[in-house]
Structure formats: structure tokens, C-alpha cells
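Only one protein chain is missing; all other protein chains are in place.
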Amino acid sequence: MPPPPWGGLPKQMQIPFLPEAASTTAASVDYLYYYLSAVTVVMSTLIFAAVFIFAIKYRRRSDDEIPEPIHGSLKLEIAWSVIPFLIMLTFFWWGAQIYFANASPPPDAMDVYAVGKQWMWKIQYPEGQREINELHVPVGRPVKVTLASEDVIHSFFIPAFRLKHDVVPGRYDSMWFTATKPGRYHLFCAEYCGTEHSGMVGWVTVMSEPDYENWLSNGGAEGTMVQQGERLFGQYGCSTCHQLDQQGRCPILRGVYGSRVQLNDGKTVLADDAYIRESILNPNAKIVAGYKSDVMPTYVNQINEEHLLQLIVYIKSLAITKAPGAVAAPGTEGKK
Amino acid sequence: MSTVLQDPQTIETPNYLNAEYGWKSWLFTTDHKRIAVLYMISITVMFVLGGIFAGLIRLELLTPQGDLVNSDTYNKFFTMHGIIMVFFFLIPSIPATLGNFLVPMMIGAKDLAFPRINLLSWYIYIAGALFALIAIVMGGVDTGWTFYTPFSSTFSNTFVITAAVGVFIAGFSSILTGLNFIVTIHKMRAPGMTWGRLPLFVWAHYATSLIQVLGTPVVAITLALVGLERAFHIGIFDPAIGGDPILFQHMFWFYSHPAVYIMILPGMGVISELVSCFSRKAVFGYSFVAASSIGIAVIGFLVWGHHMFVTGMSMYASLYFSLLSFLVAVPSAIKVFNWTATMFRGSISYDTPMLYAFGFIGLFTIGGLTGLFLATLAVDVHVTDTYFVVAHFHYVMVGGMVLAYMGGLHFWWPKITGRMYPEGWAKFSALLVFVGFNLTFFPQFIAGYLGQPRRYHAYAPEFQVYNVLSTAGATVLGVGYIIPFIYFMWSLKYGPLAGNNPWKAKGLEWQTTSPPPTYNFETPPIVTEEAYAYAAHKEEHGG
Amino acid sequence: MHPVSSVRTYVLVWLTLTILTFVTYYVAQIELGEWNIVVALLIAFFKMMLVILIFMNVKAESPLTKLFVGAGFFWMVLLLGQVAIDYISRTWMPEGKMW
Partner (left out) sequence: MADTHGAVAEHNPNLRHHFDTMEQQFDSATLGMWVFLLTEIMFFGGMFCAYMIYRSMYPGAFASTSMHMDPMFGAINTAVLIVSSLSMALAVRAARLGQQQALQILLLVTIFFGLAFLGVKAFEYHAHWVDNKVPLFAGHWDYSNTKDFPNQAQYARPAQILFCFYFFMTGFHAVHMLVGVVLMLTIFMMARRGKFGPTYFTPVEISGLYWHFVDIVWIFLFPLLYLIGRTKKLI
């Protein structure tokens, strides 16, 4: 993007009209926005002009003049309902295109995890970095942010990327983007969440790839998320039941993630983040075929969202890569 | 109209105002016109209250630091502002005042079908308002007017139950008003007043009533569930036990989107009357304008999900709701175009009500078109929950409905009180309102696209320019509202007598005396012509 | 005003309603899988229609009343149907893509 036209003015006099555009999405949303604005300007100018001209041209000249009645015209009515609707359909189509393009991240997107909590954002990286109200991402690489909330609904909003997504407690949400321009951009909480809602703000730092690698390499004192998850797996006593390769009263977790799990009611489910999360918090909701309910205790209110994410990342790391969607055998026998 | 004080005589004809005296004659009245006046006084009080909160909001936002009040207080400001303005001012504004006064008169009835229920609805409104006031006095509510769970049901520690009960109660007053209108319009029309001859104001109120009757109960039960959840510390929206907060949003918006049409349809009805009267011409495409009211009411129930595009609702549902949101804009477009066409070859005068109508057409068009931005999926993702939305809804609610209310008030003031207001001052304040309004809310579109989130007590410094403009505008706007308040009071006593039909308007309400007698008409009217038949008796007017 | 129905009609309707109540009760004990709920709702719907048409005498009412009764159903369907659109299509998210 060329420097904005007000770029030459002294700082205090720069009045921006658009936020900086720093993601692949931003540019496409801006174009759509220009288009919408143009239609708006044209349509309202037409209407204002008509009102103005009629008001002046047909102003009342004597107090008892009575104009000829005009009752209407079917052709006109049809024209001015169909044409605007067709124009609006172009809005719809274009908007839906971008929206859908943003729906699912590319498979090679790197993962970042964000937990919203009254009133801060806690960010963690698979490599082990953790930050509060700061998000560091490399330029030019798709990044997927998995969003979780400890309490109420928040919303993860980065104006420079033209993206936001609500963070609803009790489930995982996600959004993804590819940053295009190094710099520091606002991160806001956009869903009202109580007292310090306006203080739940931070910064997104977009860095060049080498800077990012550099930044990644210092920090992460507590080890990667997988390592942390593994530690928690011991701490919470998961490992007392779930052993890595020996099957006892409970399923082996190696290879579960990403597979289709056979349940004892005959259904199968895809073992994704949401399923693992539910298995930990509400184990009895879905029972793996061949196992009993009520063996695994519920961990609701004992594991916070951050630790939950670490456990999931750990369990994910146990996945054996294979085509997603294949049905795993009952239990987890026969998996390596 | 000259503003020169003609010696203001007293009004001698028997009318609803001098029929009885004393406070009892008001508090126990079943006359729809008196009830309309009761409503008018109460919603004015609520508007001032909501306006004071608006003033405090704007004052706080003058500087980015959030240094006037603390954030809890600010959150209560915008919540109380929103709740009061929406549920206690704008929803009853035109229907319960002008609608109550005029619907029976326009169809040639002696009263609404259920006069006692009409009075009851006012008492219910007052009870609801009292709860809201109690909630304020005790310390306020901080959930936003949308009461989103689980914040409202579990986390907020303010007086949510009290406020929710207030809204719940006020809902029933709205339902009863709607019920009364529906039955009245079906069953009480004067001989000859066919559906095709109903004034568009009445059509608009019929459509509004449908929404009130079909939508309000859903928000009532939803808020009741939130209240119960708070009271018992358990309920159905709590994610901790498997509840779904998004379901609350579905149920809330099932009502609250159609409710925005409760907040605009009556205004559109007023504008149809004004444009026709001050162009001395039948409304262009009468049947389309009438049908579009019903269309808005029905299609309005199909689009609520456009408030939820980023909540994690299914993408396919987003598509569905986005598409239908554009469909609901079509009937609004029909109205705007037909009003404009009505002026074509008309005889247009610039009396104050018409100035408000001009303002309405302009501001509603901008507000509506920016609604289309929000209905566009990818754009909404960026601007939802920012000041862009705030600007959108103030354009339609204040620029649309409030201007329509002001226009209608000026138009029918002579009928309601029998007296004129000072035209010069009225024109001046209409201008102030228009200028002040744009200054307040236009900058918010830009701030919103730049990314200033709404419901923020402190904001990033680069947004300050726009907020300063906005606050400046709000001051002008406030003055613009105070002036009418003063001259309306003045005109009650000193305003020149208006006569029965100062605007030479059509419509049954102008055929009776000003103010009208208790049962509206000395002799029951019989209708023989279309609505707005300005040219029907051309010869009688001479020329 | 519309004619009144005979006592016989009312008693017959009552009998049908009572019998249907026990039919629902017993059908619910038979394993029909997903169809249990369907049958239960169909019976309930049929009972409701009987009450509306005969006890509430809508059968003999003006078209206007019928229109309003119809509107009641229609708006219920709008509420339930459109909320369902969201919940049903949430699982259509392309599987295999982890989120």
C-alpha cells in the first residue's frame, strides 16, 4: 500500500479514515467496503437530489393550489424494488465469498492458543512461549488462533486484519489470518465482558520470519506446550490410567487425535479439539466402545482453559499421522 | 404561520381536555386521547433521563483516558441509556402516543376496542419503568441493553433481575397496545373505511402491532429465564453445566431484531402522512407503501441472525440470515422511493413537520444503507461491535424514528392541544437537530471502521478526533431538543388557536374539532373517498 | 352468531382425546427409536387440532379467526425452524479440518 495521502502532515494533524491494512483479508474487505460506500454515495445522492429538486421546483406558490394526483406506476414500483435488490445481491455474494474464504484455515497454518479471561488475553505458543495481551506472529505465514474463554463471552478483534471472532465459554472457537506487513497493531476485546472490557486490549506484533524465529528462541522456559502438557498429564493423574502403550481399564491415547472414535452407543465421532476437551471435562458424555462410564473422573472446575489446551496439544502430539476420517477400531487396540 | 402573538383566546368547544378536571379524571380515564397524553408525558421523562445518560457518555468520551468516571459507572451509563431509550422511550414512542391518539380517529371510531386495557397498559408501563428506575437508584445495571449471557446470568453483580423484570413488565404494556390496535383496526372502522382506504399511518401501526404481539412474548420469556437463572443460581444458559450462551442470543434477537421495526414502522407511517399533506398529493403507490409495512413486519422475523455473524453460529446460518437481511431492505427502499415520487409535481410547503420529514428521508436512507454494510458478511466481521454499528443504529433510531416522532408531534400538536407552536423557533430547532445529529453520529462511522470498539470506557488516542466531534455534536443536538420542549410548554397557554384543520390536511382526524370531543366525532363519520384525496373536491377550494 | 355443536359431538371428542392420551402413554413404551418422538408429537398435534377445531369452535369461526390461529403456528415454525437452521448446520463444517 502506498503511504496514505495525509502521510506528509504533522503527526497531530493526521486524521486517518481507514485503519492500516496488514493481512491478506484486510485488502479484500477494504475493496468491498469501497464498493459499498460508492453505492451508498450514489444512491443517497440520487435520493437527496430528487428531494431537493422537487422541494424547490414544486414549492407551494399559492395557499390553495392543489396539484394533479398521480396514483402510482406498477413499472416504477417493480423497477425500484428489483434493481436495488439485484445490487444488494452483489453485496451478499462478495461478502459471502470473503467470509467463506476465512472459514477454515489452510492445513499448514501454525497454531497459537489464546484464552480470554476477565480482563486479559493469555496467549501461548506450541513452542512454549506465553504472553499476556501480546501476540507475536511472523509475516506471510498463515496463523490459526484457537480461542477459549474462562468466563464470559469475549471477542478477539484485530482491526488491522479486519477480523474478529467471539470467544464463547464452554467451547473452542478459532480464526486464522496471514499477516502481510510487519508492525504493531491493536488487539481489542470487542464483546462487552464486564468492568474492564475496555482494558482488555493488547498488541499484535507482526515480525519478519527471522525476527520471529529469534523471538521464539528466547523464552519458553517451561518447555514446549507438549512438554508442559505431558507434565500436566502426570500431575493430574491422567497417566495413572492412561498408559502410553499398555491398555488397561482405559483407552490408549496414542493415535486418538484426528481419528474417528467408535462409541458404545454405536455412533462414531471425530476426535478433534472439542471432543478431547469434552472427554476431559465431561467424560461420561461420550463413552468409548468397550469401556465403562464413571471410571474416568470429571475434571470440570479443576483444569483451567490454559492447562486444558496444553493437555490437548500433548494428546495431539500423540497422533499418528494418517488420513483423517478413517474409523479407528473399537478401543484403541491395534494402534501404534 | 406568523409567530406574532395574536391574543390567544380560550378554547370553548367541548373537548376531551375540558370534559373533566382533576387528577382523578386523568388517572382513571379510559379515553384513548387522554391515555395518549399520559404516555406522552411519561416517555418524555424517560427520554430526558436517557438523554442525560447519553450526555454523560459523550462527556466521558471526550478524552481517551476514561478519566471522568470509573469503568463500572460508565458501563452502567450506556446500559441504562440503551435500556431506557429502547424499551421505555422508542418502542412506546409513536405507537403509544400518536398511535393511541390517532388510530381510532383516523378510522372513525369512538375509542379503541378495549379502553380499559388501554389504561391498564399505561399502568403496566409505569410499573415497568418504576422497576427500571429502582434498578438505577439502587446502583444500576451493567450488562448492556442486550443482556448477553453468561455475563448477565452469572457474572454481573449489579441489579440485573430488577432491570429484567422492568423490561419484562414493560413488554406486556407493549403487547396490550398492539393487541388493542389489531382488534380496533379489524372491528371498529367507520362505515366506508375499507382496508384500501386506511391511512398509511394506520397500516404502519397494524404492522407494528403484529410484531409487538408475536415478538414481545419471546423476549419476555427469555429475560424471565435469565432472571430465574440469577435467582436460583442455575438455569439453562450456563455453559458450566452444558448450557449454550448462543441460544440466548437467538432468542433475544428473535424479538429484538423485529423490535427495531417496531421502532421504525410507526415513524414511516408518520412520514407518509407528512409527505402527503405537505405535498397536497396522494401518496404515490399507496398499495405498495401499505403492503411494504406488512412485508417489513413479516420478513423482519427472518433476519435476526445478522447480529450473530461472529459468534460462532453456523456459517450456513450466517449465509441464510445475510441473504434475508437484504430482502428486508427492499420494502424500506420501496417506501423511500415512493415518498420521493409523491413530492414530484406536488405543492410542497416547508412547514416544520415537513422539514422533519426531509430530515427523516435523508438520515434513514443513510442509516438503512449502512445497515446493508452490516448485513454484508465480511464487512460485518470487521465492524460488528464497533462504533460503526453505534452510528448505524443511531441514524435509524434517532435520525429516523425520533425525527419522525418530532415531525408527527409538530404536525398533530394543533389537533392534540388546539394551539399552534411558534413556527420560527420550530424551524430553527429542526435545523439544529439535523446539524447536531450529523455532527454527533457521522464521525462514528469512521471511528468504527478504524476499529474503535463500542462499550469502551477508555479508547486508543488516535480515535479522539472523532470523539471530540461527536461530543460537540451531541451538545448541539441536546440544545435542539430543549428548544421544542420550551416552546411546546409555552404554546399550551399562549399558542394561537389552531382551528380544526390548520394544514388543510385530509384524514378523518382533521374533520373534527381541535381538540377533539370525548368520543372524537359529533356525528359518526361515513367514509366515501380514498385516503389523501386532495384533488377530489378541487372545485370547492376554488382556484 | 355461529351455531353450537351438540353435546354428543363434545363427548365424542372428549372420548377420542382420552383414548389418545392412553395411546401415547403405551406407544411410548414400545421401542421405535427415533420414531417415538415423532409419533408422540403427531398424536399431540392431532389432539390439539381436535381441541382447537371443536372445543374452541374454530371450525365454525370466521376466516379471520382461522387466519390468526394459522399465524400462531406459522410464527412458532419461524422461531423453531430458524434456530434449528443454525444448530443443524453447525455439524456441516467440513470434517477433517481440525479447528
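Brief remarks on what is shown
The first chain written gets the first letter, and so on, giving A, B and C; residue counts start at 1 in each chain.
The rule is simple: a contact is a pair of C-beta atoms (placed from the backbone, for glycine too) under 8 Å apart; a residue touches a chain by one contact, two chains touch by 3 or more.
In this text, all values refer to a predicted model and were calculated from it rather than measured experimentally.
The chain we do not see here touches A, B, C in the full complex.
Only one residue in the set B:66, B:217 or B:517 touches the chain that does not appear here, and it is B:217. In the full complex, the hidden chain is touched by chain C at residues 1, 4-5, 7, 10-11, 13-14, 17-18, 21-22, 24-25, 28-32, 36-37, 40-41, 43-44, 47-48, 51-52, 54-57, 61-62, 64-65, 68-69, 71-72, 75-76, 79-80, 83-84, 87.
Contacts to the hidden chain, counted on chain B, fall at residues 109-115, 117, 175, 179-180, 182-184, 186-188, 191, 213-218, 220-222, 225, 228, 232-236, 238, 241-244, 247, 250-251, 254, 519, 524.
Interface residues of chain A with the unshown chain, by the touch rule above, are 265, 282, 284-285, 287, 293-294, 300.
In the analysis below, only the chains that are shown with their structure count from here on.
Distance between chain centres (mean CA atoms), chain A to chain C: 40 Å. Under the contact definition stated at the top, not a single residue of chain A touches 2 or more other chains. Among all residues of chain B, those that touch two or more other chains are 246, 315. Residue ranges on chain B touching chain C, taken from their complex, read 186, 214, 218, 246-247, 250-251, 254, 301-302, 304-305, 313-317, 320. Listed in rising order, the residues of chain A touching chain B in the complex are 15-19, 25, 28-29, 32-33, 36, 39-40, 43-44, 47-48, 50-51, 54-55, 58-61, 64-73, 76-77, 80-81, 84-85, 88-89, 91-92, 94-100, 102-103, 118, 151-153, 155, 157, 159-160, 162-166, 168-171, 173, 186, 188-199, 201, 282, 300-301. Per the touch definition, chain B reaches chain A in the complex via residues 66, 71-72, 75, 142-144, 148, 150-151, 154-156, 239-240, 242-246, 279-282, 284-288, 309-312, 315, 318-319, 322-323, 326-327, 329-331, 333-334, 336-338, 340-341, 343-350, 358, 361-362, 365-366, 369-370, 372-373, 375-382, 384-386, 446, 449-451, 453-460, 462, 465, 504, 533-535, 538, 541-543.
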